[in-house]
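After the structure tokens below, expect a handful of questions from me.
Partial complex: the chains shown occupy the same locations as in the complete assembly.
Labels for the chains are A and B, by order of writing; each one numbers its residues from 1.
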Amino acid sequence: KPSAVAVPKATKYPNIELNGMLHIDGGVVAQDQANIDLYGDVDNSLGFRRARIGVDGFITEHLFFRLVPDFALSGRPSFRDAYVEYRDLPGIGTIRLGESRQPFGMDAQTPASELLFLERSLSFALSPFRQTGLGFRNHNEDESVTWHGAVFGYTTDPYGNSINESGFGAAARSTAILWEDESAETLVHVGADYAYLHPADEGLRYRSVPEYTGLQRGLGASIAVMPSFVDTGFLDDATSNAFGLELAAVRGPLLVQGELVASVVELEAGDSATFRGAYAQAIYCLTGESHGYNREFGHFKRLDPKCPVSEGGCGAWELAARFSLLDLEDGPIEGGTINDLTLGVNWFLNRHTRLQFNYIHAWTDRAPVGLNEADIYASRLAVDF
Amino acid sequence: KPSAVAVPKATKYPNIELNGMLHIDGGVVAQDQANIDLYGDVDNSLGFRRARIGVDGFITEHLFFRLVPDFALSGRPSFRDAYVEYRDLPGIGTIRLGESRQPFGMDAQTPASELLFLERSLSFALSPFRQTGLGFRNHNEDESVTWHGAVFGYTTDPYGNSINESGFGAAARSTAILWEDESAETLVHVGADYAYLHPADEGLRYRSVPEYTGLQRGLGASIAVMPSFVDTGFLDDATSNAFGLELAAVRGPLLVQGELVASVVELEAGDSATFRGAYAQAIYCLTGESHGYNREFGHFKRLDPKCPVSEGGCGAWELAARFSLLDLEDGPIEGGTINDLTLGVNWFLNRHTRLQFNYIHAWTDRAPVGLNEADIYASRLAVDF
């Protein structure tokens, strides 16, 4: 009698699926007089921080395709991921061509759908982030060590185009799990980052909002409601070498994470300036869940509540705190400095849905006004599939 | 021997599906000289009134998600529905957060895919329509009585953003089935509507095209081909209390529907003005089909032809007539008055496809020219899934 052997059903290619995301934000900004003098009166916002419908999946067994327009962000619609990957190349790993987040920084590598605060930290301003180029990534056998590298056109516009006199950049990131213990839900992550930026035409520019973006109005979402609190302006013919260090750990319901970033900029006249950013954050889950870790990209993931609201539970609840700083003042450049304290509450109704509240206090020092402060109260409903 | 009990297959979540819509419109406008003097020469249009690809479905059992960009309407792409709903909350019903049609008016609550004329009536100009906010809705056990309420940012731009010094609005609608007899395909609907509008910054503005929108050109579809025939302009610091009454009935192939709307506006200087709108329409189905009724949202649905063209039938044919008026003249405000007579023919090839023709005659009285007239001949192919 022949035994019944289970034959796995062959996957049919192309095998492409829909994805979607809505981030509905509301925010109120309370400014002191010096802040109003510098940046004007900031309107209140209610609306869409992100609104995406996209596709991804495998064209053939190793060929991965992802295209995600965003209907809310600057460029409206802009591209948030538009790339093709060839995976599992022997000795190389994965190569990727197209527009995506470049490998520099743990916060920058964390997708918007996995962020534990409303916005990334101030030091994120020194990351090249989304650019169009060619990258590769690989890892050791148990994925405890990863290395990613990329070259890209710089700067890339919101539509994924780098159109100029050959501006370019390069970025590299390597991460390692220093220690892990699955039974205790414990893991320690370290990472190192490097980026070289050689922009063309307009020049290099670093700037940042105070960890609150507000929304954008007008055609192509071209008018930001929230001004950049610090801003170097365009630095002609400047190039940058940027360095980053990452340290993070999870132990059961507690997650701590921090990064140090420095960008050493060669200016036009032989001058140089060094810009610095840093943050430290702690998140504690009141309901006891622990954040998983994405071993391929080296960042923590959102929570998967043990008792989702749709099954009659109360979901998962978190408290979060972060301190971050960004210093864009050095040498002849007076871009300003900013320090932020952010306190947050996250409620994960289920693994696709969360409500977030952030209180942000920003201390800024920038010419010509000098010291000024702002309080921001913001919340988000985030849903994706 | 155990009996074979049918176990229903569990739905897999997220359970999201694609939807799409194309409205291809052509229109010609014949204006008298006074109309040309007031509004200029209106170009002929052939193209897309609506073009949508979207997604909706359940993220979890009770959590409904809907995101539908429109690639033809003002804002191109704009949002036509971008919201998340939690359904079946005990004692509350459904709560919705995001951008959608607000509960005011039967015509306004009827989706574009179910409209029996090319455009909504003139009185629709007094409805808040699409805004971003928080709403709830519920109904009694047999869904013969419904009540909906919402608060929202006002005004909301085509991208679903309300960015200003805290402009807001509120709307409420309740409907009831006065009488119904399923065997005779008979139903009588009544409804009442209320809205409060407190816009910020630019102020309150009511305006309307003559039940024909034409198309829009330019980046972001920012230039309307069809001017507003009546328009209050922006009324600084004005607030509005608007009231509506709905009465409608279906009996077999005959559908009649009407609404009365009044908006009482408090003006800046202590003045006030009352603007009025109304319409009455009758639709008769020559092939005998009867319009269904959406019990949850209290409006009539399109026809489902008994003999669709794809099965060799002739589809369903309807004749339609509507008279509507809008008066934006009161107190110090000279926004003009307009009366419209619209005659229509609808051919439903199948439940997803219809061809529509409308003839519209508009009588307008507006300073400085006074009385003027226009004839509009317009048609549409509407397909959706």
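Here is the rule we go by: contacts are C-beta pairs under 8 Å (C-beta built on N, C-alpha and C of every residue); 3 or more make two chains touch, one makes a residue touch a chain.
Computed from a predicted structure; not experimentally measured.
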**Request:** Quick one: how many copies does the complete complex have, if 2 are shown in place?
**Result:** 3
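The rule we apply is simple: only the chains that are shown with their structure count from here on.
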**Asked** What is the Cα-based rotation angle between copies chain A and chain B, on a 0 to 180° scale and rounded to a multiple of 5?
**Response** 120
**Message:** I'd like to verify one number: the distance from the centre of chain A to the centre of chain B, where each centre is the average of its C-alpha atoms, in whole angstrom.
**Reply:** 39
**Prompt:** If you look only at chain A, which of its residues touch chain B in the complex?
**Reply:** 18, 20, 22, 24, 43-48, 51, 53, 71-72, 76-77, 214-217, 219-221, 225, 308, 310, 349-350, 352-353, 381, 383, 385
**Request:** Enumerate the contact residues on chain B facing chain A in the complex.
**Result:** 14, 16, 18, 53-55, 59-63, 65, 67, 69, 77, 79, 82-84, 97-99, 132-133, 153, 156-157, 159-166, 219-220, 222
